[in-house]
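Structure below; questions to follow.
Let's look at chain A:
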Amino acid sequence: MIDMFELLAIIIKVLVVFAGTLVGIMIMTLAERRVAGFIQYRLGPNRVGFGGMLQPIADGLKFFSKEDVIPGQANRPLFLLAPLAVMIPALMTFAVIPFGAPMEIAGRVVKLQVADINIGLLYILALTSIGVYGLVLAGWSAGSKYPQLGGLRSSAQLISYELAMGLAIIGVIMISGGLTLNQIIAYQQETGWNIWKQPIAAFIFLITIYAETNRLPFDLTEAEQELVGGYHTEYSAFKFAMFFLSEYANMITAAAFMVCLFFGGWDVPFIDEAALGGWGVLLSVASFLGKTAFFLFLYILVRWTLPRFRYDQLMRLGWKFLLPLALLNVFLTGLVLAVKG
Partner candidate 1 sequence: MTWLDINSTLPELIILATALLLLMLEVLSTPPRNSFIWVALAGMGLSLASVLGTPLSGNYYGNMIALSTFTRFIDVITIALVMCTFLFSAPYLRRTLEERGEYYALILFAAVGMMLMAKAHDLTMTFLGLELLSVPLYILAGFYRNRISSNEASIKYLLLGAFSTGFFLFGIALIYGSIGSTNYDIIQQAIVNGQELSRGLTLAGFALLLIGFAFKVALAPFHMYAPDVYQGAPTAITAFLSTGPKVAAFAALLKLVIVVFAVTTRHWWGVMWLLSVLTMTVGNVTALVQDNLKRMLAFSGVAHAGYLAIGILVGTSDGAFGLLFYLAIYSVTTLVAFGLVALVEREQEDGLEVSSYRGLAQKNPFIAAAFALALLSLAGFPPTAGFTAKFFVFNSAVEAGYIWLVIIAVINSLISVYYYLRPVVAMYMREPEDDRRVTLPPITVPALVLLVLVALGLGIMPFTLVQSGVSAAASLF
Partner candidate 2 sequence: MTTALFYLFAALLIGSALFVVLNRNPMYSVVALVFGFANLAGIYFLLEAYFIGALQVLVYAGAIMVLFLFVVMLLDVKPDKPRRGLVHLDRWWFAILVVLFLGLLLGIVPGAVRLITSVPAGHEADIGNVERVGQALFTSYLLPFEVAALLLTVALIGTVFLAKRKI
């Protein structure tokens, strides 16, 4: 039987993570446009609230109040299922990511992580792979050709890059000897961040998460010039917003995942968080948020500065460069581990 304290802790953590993700998404939608404005030498949205701070809320209200169109040729059940199939995995993934050092409350240790399951990494990979369905179903069920092309592209792209991503992670698993993110972070606390030991893996992972989240330079699934809007062309109002939100939720998770795997998670180098008590916890959370924010910023920066890949280039990069490279990395890691004993 779970006691009340743990139950309460879990409920609070779920709420915090859920709210945190949503707030993160809101900030991201604003930041995206403000940074774009900065890069393109214009202003971006700056009217609602101070410096445009309330713009995301205005957007949300707008989405709610718009007319919800379901095309006549659409396959209704699947058309309704698709946004959910994208949204749910996107919001569930963050559950296994630890966002701070363990906290001590009333003599009991609380991990700052919704669920510490012993195959955390696989959980993330599994949910990522489930997310493909939403895109494919959305593309197919709309019953028009642009979404279908977008859906096809996205599934092919996600499957291709999942392989390289999984193999890149295997390098990390091999050196840190654990499938949970806590183990990987603990390992990095002891011996230094993984980016120094697995630079190839980090490089591959960084590229693949752009492809996995359908972001530029790999946003072939919604390439506006070719496909109008990709798989969500026919969606409107709140259902469109769900796709939109999921995309940003996936970005946040991917950035956090990157931080946990290669940049020590919530670890602050040269500081023992446990010794600092409550301040240490705060510091670790801040460190985690800061690192994640950096990679999110990188997402935006890349989006507004790099051109889009062509589809065959994307496939060639994935299968002929990243996949062999990832295999090589696994091999080299194994070799080094074997030599070290």
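Convention: contacts are C-beta pairs under 8 Å (C-beta built on N, C-alpha and C of every residue); 3 or more make two chains touch, one makes a residue touch a chain; residues count from 1.
On the choice of candidates, all candidates are chains of the complex that A comes from, given by their letters.
Bear in mind that the values here come from a model prediction, so they are computed numbers and not experimental data.
In summary, of the candidates 1 or 2 that share the complex with chain A, the touching one is 2.
Chain A makes touch with candidate 2 in their complex at residues 75, 77-78, 81, 117-119, 122-123, 125-130, 132-133, 136-137, 140, 148, 151-152, 155-156, 159, 162, 179.
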